[in-house]
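Accompanying notes for the structure given below.
What you see is the complex with one protein chain gone and the rest in place.
Labels run A, B and C following the written order; every chain starts at residue 1.
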Amino acid sequence: MMDKKLIAVIGGGQSSNEESKVAEKVGRLLARNGVILVCGGLGGVMKAACRGASAEGGMTIGILPGDNRRAANRYVQIPIVTGMGFARNVVVVKSAQAVIAIGGSYGTLSEIAYALQYGIPVIGLNTWSLSKNGQPDSSIILAQSPEDAVDLAISLTAV
Amino acid sequence: MMDKKLIAVIGGGQSSNEESKVAEKVGRLLARNGVILVCGGLGGVMKAACRGASAEGGMTIGILPGDNRRAANRYVQIPIVTGMGFARNVVVVKSAQAVIAIGGSYGTLSEIAYALQYGIPVIGLNTWSLSKNGQPDSSIILAQSPEDAVDLAISLTAV
Amino acid sequence: MMDKKLIAVIGGGQSSNEESKVAEKVGRLLARNGVILVCGGLGGVMKAACRGASAEGGMTIGILPGDNRRAANRYVQIPIVTGMGFARNVVVVKSAQAVIAIGGSYGTLSEIAYALQYGIPVIGLNTWSLSKNGQPDSSIILAQSPEDAVDLAISLTAV
Partner (left out) sequence: MMDKKLIAVIGGGQSSNEESKVAEKVGRLLARNGVILVCGGLGGVMKAACRGASAEGGMTIGILPGDNRRAANRYVQIPIVTGMGFARNVVVVKSAQAVIAIGGSYGTLSEIAYALQYGIPVIGLNTWSLSKNGQPDSSIILAQSPEDAVDLAISLTAV
């Protein structure tokens, strides 16, 4: 098996300019480190991350919710078509050895939850924070910058 | 189509005594109101809720992650076998018209996230609370008691 | 766990008059035998089987491919909403202890294949027949009538 790492970038299908910049930078850094980028294949954070990775010659995989490979953003090199709706979120997460969450809405939250459930490291950039019964849950590892997020993700990648 | 409501009870596969009491009470109240209980079919909160519903003659459905119907708790009357692992969490949530979350770990969090993503009301009893970028997200409707939770769930059930 | 058997009726979402008659009869006979009917929840054979079961006071479960419980035929008492497209075929089959196939197209064929893969008995009424490399595969048990199909299904139901 090829020894490349797969790291997921998750976040909203619509994103602010700031989130897009961060995602693109994360994509670039993953590619420069020889990491394969896996994501949900659509717009917003996913598209920006794929654009960054592609610009550096990296490989990008999009795990699509719908039935049509053409729904993938143009920077997805390998579209995986599930037809399973948001149940595809499980596949995005399980295929990755670490997850970088950028902003995001409830779909992203479901992916964070799945990753934590499976023991896959989650690095957060301005994303959800969690608490239960008033106690903060610090399982999401907070990163200060795209560089920090990528360094953390690579170092925490399960071997 | 039979006009009965389906409401999901979600929560950990292992539960504290207090959580089990709450879940059993929620199950009883759902059954008394003619609601069909849907859950993940396993132990902890799921089992306690099914026990409560069964004691009142209510109907219980367990959407199982594994391959074996025998994994259902003994109070599940209709085991649905998915073999899809935690991707079954999507099915638990989507089959319900409202969701009551009791305690719970990351699996429960993924179900809360899915429900919010799909616009299905989530009522919480000592469960997760969420914030993003320091802003609290108040989408989970807080209940004070099992009675309160069931009243809210029934009244918020999408028609 | 309630000791009722679950048996799936599978077949096309559009059906001939003859297929509908057969499916309705199968539904009636399952209900009279106290069996819970599980199916894909839509029209054609599925609807006719549910209609027959309902007419005899039986219980009917529809495992739906889409996002909307309202897509279930009117004789489905418990709609299970998967949002997973035809991946829901796996759930229809795995939830059943035996499968009765009536006519059907490729979706039905995928369900037959899954059932055989999992070792769940398949009883056929004018449905697909299979061969591999010129050798007939006789795993589908041929029934001569609705009565015969239901008798076979009940007797072959895994304990």
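Methods note: contacts are C-beta pairs under 8 Å (C-beta built on N, C-alpha and C of every residue); 3 or more make two chains touch, one makes a residue touch a chain.
Note that this is a predicted model, so its numbers are computed, not measured.
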*Return the single residue from A:Val26, A:Val91, A:Leu116 or A:Ala143 that touches the missing chain.*
A:Val91
*So which of B:Ala8, B:Leu29 or B:Met84 would be touching the chain we can't see?*
B:Met84
_Those residues of chain B which, in the complete complex, touch the missing chain_ = 67, 82-87
*Provide the residue numbers of chain A that touch the chain removed from this figure.*
1-2, 4, 6, 36, 61, 63, 67, 69-70, 72-84, 90-91, 94-95, 118
*For chain C, which residues reach the chain that was dropped from this view?*
84-87, 90, 103-107, 109-110, 112-114, 116-118, 126-134
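The definition used in the following text is that only the chains that are shown with their structure count from here on.
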*Over half of the interface residue numbers used by both chain B and chain C, so same, or under half, so different?*
same
_Computed distance of Cα centres, chain C from chain A, in Å_ = 40
*Give, as an integer number of Å, the spacing between the C-alpha centres of chain C and chain B.*
28
_chain A: positions in contact with at least two other chains_ = 84-87
